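We show some of the complex, not the whole, and keep each chain where it was.
Order of writing sets the chain letters: A and B. Residues in each chain are counted from 1.
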Amino acid sequence: MFQLVLLSHQQHINVGNLSLNAELMGLPKDVPIHVQQTCLMGGKQTGSRLITLTVGGSVVRVVPTRGMAVLDVVRNGVRFGWDSPVKEVVHPSFVNQEASGGLGWLDGFNEMIVRCGYQWAGHPGQDGDEFLTLHGRIQNTPADEVILEVEQVPPYRVTLRGRVDEKRFKFTNFELQTALSLTPDAPYLLVEDTLTNKGSYPREYQAIYHNNFAQPILEKGAQLHVPMAELSPFNDYAAGGLNDWNQMPAPTKDFDEMVFNIRPLSDENGFSHALLHNANGSCGIEVSYQTDTLPVLTIWKNTDTLEQGYVVGIEPGTSFAYNRAYQRDLGLVPTIGAGESKHFVVRFGLLTDGDQVQASVANIDQLQGTQTPQILSTPLVRLA
Amino acid sequence: MFQLVLLSHQQHINVGNLSLNAELMGLPKDVPIHVQQTCLMGGKQTGSRLITLTVGGSVVRVVPTRGMAVLDVVRNGVRFGWDSPVKEVVHPSFVNQEASGGLGWLDGFNEMIVRCGYQWAGHPGQDGDEFLTLHGRIQNTPADEVILEVEQVPPYRVTLRGRVDEKRFKFTNFELQTALSLTPDAPYLLVEDTLTNKGSYPREYQAIYHNNFAQPILEKGAQLHVPMAELSPFNDYAAGGLNDWNQMPAPTKDFDEMVFNIRPLSDENGFSHALLHNANGSCGIEVSYQTDTLPVLTIWKNTDTLEQGYVVGIEPGTSFAYNRAYQRDLGLVPTIGAGESKHFVVRFGLLTDGDQVQASVANIDQLQGTQTPQILSTPLVRLA
């Protein structure tokens, strides 16, 4: 296996700009794999890095300086990701998460895969003695031990690893090992994360994979397919949109966001799948996830104007997007024991033809089967 | 035109230390123009950059990493700027604006031209649901697209441009294009800024050009000349100083600051002018500004000790220095429409001889003409 350490405190390695073709990675010349790292510059990008993995038809852009986030993917000309008003790959040193009542996180929010967690996730606000900022700290934490691995035999799996620490003396001793992998022949991007509590006390934790998608998949007539046991509106505003919660409008002024809470159904392997496809079903994004550690799903329908951010989030999590204070009663604030590890697996199906979309719809239909989802007309949580 | 991109994410350009003489910029050898960029180091300067433009008799130091601030100007041996206790050119990554009740901005405050804005400016405090930190965020935002332009024909105008973004998903989508220019033959530094709301919703905004001056212009006997329709004290303390509001004392222990609010008069071109000159009128700073977008003027008389900061601010703005919460009733919280741009023009007259000062006084006298300013003895705002 070809292995290249891009960043490591342990090994005192710090690779800057880099461009590797197949041969340089010991692969046959015609294996369609290319790896690039770029040091970004200008404005609040200063210090940011971008790793671009070209693997078969997929081009994946990873941000090691923002907790191994995935900025976006382009596969066969279809872009997976979205257009935030925030255009820069903002370096964490420019983010004050405490700003504006805990909303500073929004100053850097523009990626396709955004991890929220792990001490807490969800909306800002007071939880007992603690004030929690929006969506936790992990996304504004630069990774260490960033390592590229490329298998030398078919299917030539490319894996990018990075470790992200979330530590505070007396409070938190979390280490997150992230791994992102894909192969040239398959339309999948696999995220496998392991959260370990290195401390000697059990701790509450939360995780939300805030995965965000827009055009060309999101458009008027785009549809969501989710196998589910229960659907409920996040708040009163979303209650008004329950009827067509899974039907996407064109960019709509003053739509703002409707959020829907789902308790999903999973298959015999413990996976659930959520699909968003475009109007004519020619492309789509399928988000598959293991429901043992990610038991609930948030749908974030933010179909406002293009300039404001026209985007839908498909977000498996330990928890919904409420402040942690509200979620203990829902049983959605799990605990990680001393020395314990939790595994999170999320697979992204980057569907760029109608057959793939069709197959995913069929699979989800089968999962739903004859089970009628319970539709709650009022939110699970009465917000103060 | 000679053009050099010093910093650009778009073009992937990041020039470090640099020194250019006239010939290197394609100019005749004897054109007195020199450009230098220095990467600063040490303490909280780490990451800061300084661009020094020597143009004729003027040496202008610009800080691209602090929103294109102007640190100071020296012209013909006269320094325009001040001596803050903060000596470092502080990099924004070391500033937590939320610190100490929203006063963290003061940790880096030491420039001659300091932009305050643009979501808000003014004193920290609660405005409805929002806590606003002192003077907004723009000054602690590094610029991108920093571009030097030098015209190849007389008067050989030198222009330095930079773009500064103020963006937060769902809240703000502002872009500021700054341009600063001067010519070898004229005692003027021109700032032309354009604020654009790239979002699809109208937003409130505020701008204050917090321009600060000290010795040798500021001294015992230095005087301010401002053509005005109305003058009022910022607070009760300033009310006690209305009598000699425009007469400057020597550095004075326990003076702290008196702030005066002015509704200025403008000329037929829409410009107003404020002048501070030294005791014998041999040098001065004339701040001229377009009153359509900068309708009010704040005079910040901070004539405390040298060590504490002996300085006078001449600050045209959309608003006074009160917290935004107080200024809606004064009509001083304007709105910028979706896609709209606002232009701010401030010209600095760097006056280094008595004739220039004389001419400026005469011009201001003429502007005032026979109109008697209204002097309010109590503040416009009753502070809580």
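Brief remarks on what is shown
Criterion: contacts are C-beta pairs under 8 Å (C-beta built on N, C-alpha and C of every residue); 3 or more make two chains touch, one makes a residue touch a chain.
Since the model is a prediction, treat every value here as computed from it, not as a measurement.
Because every chain is the same sequence, the assembly can be counted simply: 2 are drawn, and the full complex in the file has 3 copies.
One rule holds for everything that comes next: only the chains that are shown with their structure count from here on.
Chain centres here are Cα means. That of subunit A falls 42 Å from that of subunit B.
The touching residues of subunit B, when paired with subunit A in their complex, are 7-9, 12-14, 47, 92-93, 96-98, 129-131, 133, 141-146, 163-165, 167-173, 198-201, 338.
On subunit A, the positions that touch subunit B within their shared complex are 38, 40-46, 84-88, 91, 93-94, 96, 98-101, 103, 106-107, 109-110, 253, 304-309.
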